[in-house]
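Can you keep this structure in mind? I'll have questions shortly.
Of the protein chains in this complex, one is absent; all others appear in place.
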Amino acid sequence: MNAPAYNFAYLDEQTKRMIRRAILKAIAIPGYQVPFASREMPMPYGWGTGGVQVTASILGPDDVLKVIDQGSDDTTNAVSIRKFFAKTAGVQTTTRTAEATIIQTRHRIPETPLTEDQVLVFQVPIPEPLRFLEPRETETRRMHALADYGLMHVKLYEDIARHGHIATTYAYPVKVDGRYVMDPSPTPKFDNPKMDDCAALQLFGAGREKRIYAIPPHTRVVSLDFEDHPFERGRTPKTCELCGANDTYLDEVVTDDMGGRLFVCSDSDYCEKRRGAEQAK
Amino acid sequence: MTESDAPLLLAEGLTKYYGRQLGCRDVSFALYEGEVLAVVGESGSGKTTLLQLLSTQLTPSAGHVRYRLRDGVTRDLAELSEAERRFLFRTDWGYVHQDAALGLRMNVSAGANVGERLMAVGWRHYGRIRGAAATWLDRVEIEADRIDDPPLTYSGGMRQRLQIARNLVTQPRLVFMDEPTGGLDVSVQARLLDLLRGLVTELGLAAVIVTHDLAVARLLSHRIMVMKGGEVIEEGLTDQVLDDPREPYTQLLVSSILPA
Partner (left out) sequence: MNPLQLTGVAKSFTMHLQGGVRLPVVADVEFAVGAGECVALAGPSGTGKSSVLKMIFGNYRCDAGQILVRHEGEPIDVARADARAILKLRRTTIGYVSQFLRAVPRVAAIDVVAEPLVAAGVPRETARGRAGDLLARLNVPERLWGLPPATFSGGEQQRVNIARGFLPELPILLLDEPTASLDADNRAIVMDLITEKKKCGTAIASIVHDDDVRARTADRVIDITRFAVR
């Protein structure tokens, strides 16, 4: 039996157009969740279908694609998605951030600063930052429309009342361009400052929830906080075992069953680059 | 506490039909700053419909509601945008539900419940927000150490008092109350009524209170409006209407109270 022939990047052209329209609208209204007709993809919901649809819609034959999952290029998901695009689009892929034109990511922003020639595509599970506080979609839409975000601060207040500090460590809500409150996807709050005034275009796709949103380049992105409890990046005060970096986001690796652990850079490409530079010296 | 000469809230010919079912018909009155109006009647009288019309939760089939905003301009509430109406609700108005759970976030701490409105209007200092919440909890006689407990853990009377605090924290000028003591034990009612009475006087609040309980009306209100079957039967000074009722229905209502 012959293998079926795919359209470039799997999606048909009309679908890509529809998604691009949504993306344009999202860019025009930074941080606003644009509904889109999310398609059935050959992977289940919860495995990055939103990110894949966004990537598929903006991918061109000359693009160089990098896919990371929790900072790593070689987890099952990252490998599968990279292979998916290699097969359906035939584009060049890379693990090096600096060489990529499109970077699809699950839950991390690369340590390497991005440029204006790059697009960062986030995989988003729950796009609505208020969802866990207000389950009704009708209400959250209205809150966004009226910029009625008191509830968000209620949540932060509760954290401080209960824990003495804001307890959110990932998916930390931000205010985009002074207007919409946005969920940056489950990236660690450590990564939040990277979204602010970023040279690259940041796109967010939620396949199951059918929403796309965007942060245009060089947009103001501010993490929510209180005057007397300002936003803290938070970082494990350790250095990477492999490359010695003390300013990156670290993964904790359990090495044995006696409590042994070490910390390494979450961004595998960045760590490798640093090690390469070290060796070159 | 100065009284302005222009009314704060003006109802003109308010009418509401639910299909062919009459909610209320042709209700008109003027409410001034610092005045409390009780709307009394039995079930089906239309009093709750009226309250919802006044607070823009329902649109009238006919008639108008006008309100004098803080800038002194009187606006027809039907002409306000959704954003303006919400803002009004959050800053200038209060709405106390009969069931406190409807007016509270049950899973969020009392302090957050009271502080929410402040945060919604831009307060960004945790310490000050908490301080304001603590002050208000004290004012409604909730122990200070309950500030971090959610109202799920509160008794009915405490929940109601918390709801009041939540509504009054932004110092509204007009408060709507729907059977504020409904469903509470008698001793709890007494405490709540006394609290309301004190706060209304102290803050110079205007209020529209819907109740079936004439004793509540007598205690809290200056003026009273008796409703039956969607119509206003009698209205006037509370003590006058209750002590010298003119209409047959009012006389019936007044005579039906069991003496203590």
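Labels A and B are assigned to the chains in the order they are written; within every chain, residues are numbered from 1.
Following the convention adopted for this analysis, contacts are C-beta pairs under 8 Å (C-beta built on N, C-alpha and C of every residue); 3 or more make two chains touch, one makes a residue touch a chain.
Keep in mind that this is a model prediction, so the values were computed, not measured.
Asker: Name every displayed chain that the left-out chain is in contact with.
Answerer: If we consider the entire complex, the absent chain touches B.
Asker: Which of B:R66, B:R146, B:R197 or B:H212 sits in contact with the chain that's absent?
Answerer: Looking across B:R66, B:R146, B:R197 or B:H212, the contact with the absent chain belongs to B:R197.
Asker: Among B:D76, B:D148, B:D185 or B:D244, single out the residue that touches the unshown chain.
Answerer: If we include the chain that is not displayed, B:D244 is the one touching it.
Asker: Given the contact definition stated above, which residue among B:L58, B:A134 or B:L219 touches the chain not shown here?
Answerer: B:L219
Asker: Could you list which residues of chain B touch the chain missing from the display?
Answerer: Counting only chain B, the missing chain is touched by 1, 32, 35, 190-191, 193-194, 197, 201, 219, 222-223, 236-237, 239-240, 243-244, 246-248, 251-252, 255.
The definition used in the following text is that only the chains that are shown with their structure count from here on.
Asker: Suppose each chain is reduced to the average of its Cα coordinates; what separation in Å results between chain A and chain B?
Answerer: Taking the mean C-alpha position of each chain, the two centres sit 47 Å apart.
Asker: Enumerate the contact residues on chain B facing chain A in the complex.
Answerer: So the residues of chain B in touch with chain A come to 82-83, 86, 90, 105, 108-109, 111-112, 115-117, 119-121, 124-127, 129-130, 147-148.
Asker: Which residues of chain A touch chain B in the complex?
Answerer: Residues in contact with chain B: 142, 145-146, 148-151, 153-154, 157-158, 160-162, 226-229.
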